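Missing here is one protein chain; the remaining ones are kept as they sit in the complex.
Moving on to chain A:
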Amino acid sequence: MTLTADVLVAGGGPAATWAALKAAEEGASVVLADKGYCGTSGATASVGTGVWYVPPEEKAREAAMASREALGGHLADRRWMARVLDETYERVNELAEAGRYPFPTGPDGTPLRNGLQGPEYMRRQRIRVKRAGVTILDHSPVTELLTAADGSVAGAAGYRRQAGRSFEVRAGAVVLATGGCAFLSKAFGCNVNTGDGALLAAETGAELSGMEFSNAYGIAPEHTSVTKTAFYNYATFYRAGGEVLEGAASQGGRSVIARTLLSEKVFCKLDQADDAAQRAMRLAQPNFFLPFDRLGINPFTDPFSVTLLAEGTVRGTGGIRIVDDGCATTVPGLYAAGDAATRELICGGFTGGGSHNAAWAISSGSWAGRSAARFARAVGRGRQVSAAGGAGLRPTGTSANVDVVEVIRTVQAEVLPYDKNYLRHGDVLRTALKELDAAWDSVRSGLHAEGAGLVPARQAAAMVAHARWMYTSALARDESRGMARRLDRPGLDPAQHHRITSGGLDEVWARPEEVTA
């Protein structure tokens, strides 16, 4: 199946749907291709998010911007923060008015718009995208980009897994809104997020930024998926014997939980919440209570064991590097939005519990959609294209026998363990990187998949690539800043007040990049 459009949007979460809406508003014909189902797929659809929604009052805006600068290691950019606050405010109001999202009203009659229930938000976004005339391809993961002779991006190819056939979209511009990478950790709603966009982008020569900020871990009741963490602010953490685990906390003490989990179980009770808070929590986050209600646990009175699930760059801040206000990448015709793109511009090296990611998905999606539409108008149609995909599609060697399941197991063994990715140490990172480089070499030379097998093969390749950019960048940041902490380099080094750009596939590289205002 071959389609032609002005703009192709890859993804189906908030960033993708805002991109599709705004590109269509610009008059572009738009195809949106999602790996899963646009409306239920991606982190937001299952999770719901707080949103950085701050009314345009000078004091409130100033406080919002100032509050996170130190946490993020002073790598954010005030001009971008201000733009995102403006854009998010307008778009969320649009969602309330045109999208009829049923925001609650506070006791004093003021509308509350600082958060979005995932299922409700994304089902409305799907309806809006459809009404805007966008062609939605569900269950249609994009597997590689197409480029024109001059190197600009001119569409993408993929596989329709329910229809059982491949597809191609020739487009004037492409927006990558494929989410971050959580390495199939089963963190809430995140198993569709395998970093595909970053691989696709890198194969056309695009760069990444902030990949060292990729060690987010969410708290969940043990053996469950629900990594919603806000309410752990009401928690006390305990050891098996019942004594309090000193220093453990959701904010500012999560690494204590990680360290303890390496050798023993950690328990938790939300025993700081009074009756009113307990009742209100149920209204705000019905999904938070799913595991407890179904396991017969009263989280306010019964101690339950917890785990930490990797959320990689989903709640990290690294991603494809953005080079202008329209969210262009370094490759003409290629735009990036949401978790697929770096979020350092607005929150530097830390986001956890911040609402910044949701605001970024809305804003960057809207900008990318608009600028992709304008770019597409200028290039016109009918360009000759060639396929840009490598690993898993077009092996460089002859040895076959690369087992995708084995590759995934190898990556997971290097990125999921707390004592490798969370509690980072240079020596450990270097050893892990050797394993990952070897995994890449075997994938690149020997993995050849077709048809339905293409999707897991490309996911595996994307995860290996992601992990290598992560650890190469983590080693290049020879200090501790934001979430990129190193046990062997504690403390912030003022001389390293820069971002880290990375890229490359067979040869991975990283270089410092000045923080510009």
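Please note the rule applied: contacts are C-beta pairs under 8 Å (C-beta built on N, C-alpha and C of every residue); 3 or more make two chains touch, one makes a residue touch a chain; residues count from 1.
The working rule: contacts and distances are computed from a predicted model.
Asks: The hidden chain: which UniProt name fits, "ABC transporter ATP-binding protein", "Ferredoxin", "Cytochrome c-type protein SHP" or "His-Xaa-Ser system radical SAM maturase HxsB"?
Replies: Checked against "ABC transporter ATP-binding protein", "Ferredoxin", "Cytochrome c-type protein SHP" or "His-Xaa-Ser system radical SAM maturase HxsB": the hidden chain maps to "Ferredoxin".
Asks: Pick out which of A:Gln125, A:Thr224, A:Asn421 or A:Ser502 touches the chain that's been left out of the picture.
Replies: A:Thr224
Asks: Which residue, A:Ala28, A:Leu75 or A:Leu116, contacts the hidden chain when the whole complex is considered?
Replies: Only one of A:Ala28, A:Leu75 or A:Leu116 touches the chain omitted from view, namely A:Leu116.
Asks: Can you work out which residue in A:Glu62, A:Asp150, A:Asp271 or A:Asp293 touches the chain that's missing from view?
Replies: A:Asp293
Asks: In the full complex, which of A:Ala82, A:Ala284 or A:Ala387 touches the chain missing from this view?
Replies: Residue touching the absent chain, from the options given: A:Ala284.
Asks: By the contact criterion defined above, which parts of chain A meet the unshown chain? Give residue numbers in ascending order.
Replies: 35-37, 39-42, 45-46, 48-51, 101-104, 106, 112-121, 138-139, 161-162, 186, 188-192, 221, 223-226, 230, 233, 273, 276-277, 280-287, 289-291, 293-295
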